[in-house]
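Removed: one protein chain of the complex. Kept in place: all other protein chains.
Coming up: subunit A.
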Amino acid sequence: MGEFKVHRVRFFNYIPSGIRCVAYNNQSNRLAVSRTDGTVEIYNLSANYFQEKFFPGHESRATEALCWAKGQRLFSAGLNGEIIEYDLQALNIKYAVDAFGGPIWSMAVSPHGSQLLVGCEDGSVKLFQITPDKIQFERNFDRQKSRILSLSWHPSGTHVAAGSIDYISVFDVKSGSAVHKMLVDRQYMGVSKRKCIIWGVAFLSDGTVISVDSAGKVQFWDSATGTLVKNHLIANADVQSIAVSDQEDSFVVGTAEGTVFHFQLVSVTSNSSEKQWVRTKPFQHHTHDVRAVAHSPTALISGGTDTHLVIRPLMEKVEVKNYDAALRKITFPHRRLISCSKKRQLLLFQFTHHLELWRLGSTVATGKNGDTLPLSRDADHLLHLKTKGPENIICSCISPCGSWIAYSTTSRFFLYRLNYEHDNISLQRVSKMPAFLRSALQILFSEDSAKLFVASNQGSLHVIRLLEGSFKHLHTFQPQSGTVESMCLLAVSPDGNWLASSGTSAGVHVYNIKHLKLHCTVPSYNFPVTALAIAPNTNNLVIAHSDQQVFEYSIPDKQYTEWSRTIQKQGCYQEAYRPCL
């Protein structure tokens, strides 16, 4: 091993945004998470909780509700009043439909997946029909006095419970009329609060409606009679979220105190069939409000203002005690937010709406192994680049020579030329980008900074030659016929001959840049690729997967290397490391 100088970069002031909604998809075992900046992320729970896909946020699009329909379509609704469907292949927004009811607070897909309900600011509940390629407004339910904050379908699809302020309504779906109106006690620890907000409702198949509210109560209602059955006061603050398991034998609620409570349906005595809901375990993994919870068959999932996504497995449901049975706290981003220029010792940090360019500090001192060396020149903040428009930055990159910066939002691609004159920098935007360069999922510069590789969201891969202040489009690799899968990861060999690219699920493609053609495809593996790199001299491609496996693939030989094969046989990477990112 060589000698390294390690920089401790403590000036990347990364601020993640809070989690607003989570939606668990039982069919594909995936979890959709929306954050307060409008970003929607999709985690694959089978693949070691890896963030597979993500949809960049938008300033005006605050997501308030998120749900899956038929296991493959993802909808979100927000305070801008629009219902959005996401294209999970191309990783962009398919369409947005205005519900015309003011801000949307809640949304629920019918158990059969054919209908979509939204609850609006004006008290209206709107029913949409989900057609194969779009959604279509069907009708309004009886309009309520105040905003509809929560919605839940009865598993048979005949009734709907809607939580509003101070009361819960039960609608008959056929007629659209309110069958029951259940008033919630405003009293809170003996003091009458102004309002009691029903943050969440859940409709069980036996007709029980469970509500959670701002007075800290979890209440059980009988929807047939509209009466309160049981009341659990569990918190001194709001209870903000609820999620019920598919078997309806347990549910989870999250409170504004950061506590998550688990409720279970247990039999009263061992020899009777009578069952009752009992609060069992509290979990305190959050420091702030738990805004969203989800209940997978084996785990409780919670997220909130403190930005952590916590996956707490249920011990009694876990068969084997392995790595999956441990508590997971997803805190760090799964995407690359930092790029560096080796030549000029520069770091480019990506934030939601701006980029920062820093020069690393340097030292002339030398020391022993493990010593902390004094800095002769402090790290320097060179540039603060704000984006134009309300869209979040998807990706960014600085060239190895440090003279190019590229970044992309959902609708625009930006390329800048940096000029260094002593200590001054000047920035010059390269204008007149070609029409096909609209939006990029990944940007990469070649080692000599002469070429720019851009993975666009249509699955195509553009190669651009960069000249002094201008550029030239060289080639576009079109996706394999029939697939529209987007490429998320790129790696280029240091000699500039090879380019490896990977999507979310299919194998890794290796292109020969000199001849501008596909060289080979690494066979696809069960788990998604988390990182790619090409070794400098041997041109071996190293691939890391989310199940903590590392493969080495020789590009010239078009096969796995000997080392990779022995590693696979021995399986020494099995449980040694955290997921590779």
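One rule holds for everything that comes next: contacts are C-beta pairs under 8 Å (C-beta built on N, C-alpha and C of every residue); 3 or more make two chains touch, one makes a residue touch a chain; residues count from 1.
The working rule: contacts and distances are computed from a predicted model.
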Protein name, per the UniProt record, of whichever chain is missing from view ("Integrator complex subunit 11", "WD repeat-containing protein 75", "2-epi-5-epi-valiolone synthase" or "Proteasome subunit beta") = "WD repeat-containing protein 75"
Which of these touches the unseen chain: A:278, A:326 or A:365?
-> A:278
Given A:63, A:264 or A:439, the one touching the chain that is not displayed | A:264
Given the contact definition stated above, which residue among A:3, A:133 or A:316 touches the chain not shown here?
-> A:316
Interface with the unshown chain - residue positions in subunit A | 216, 232-236, 264, 266-271, 276, 278-282, 316
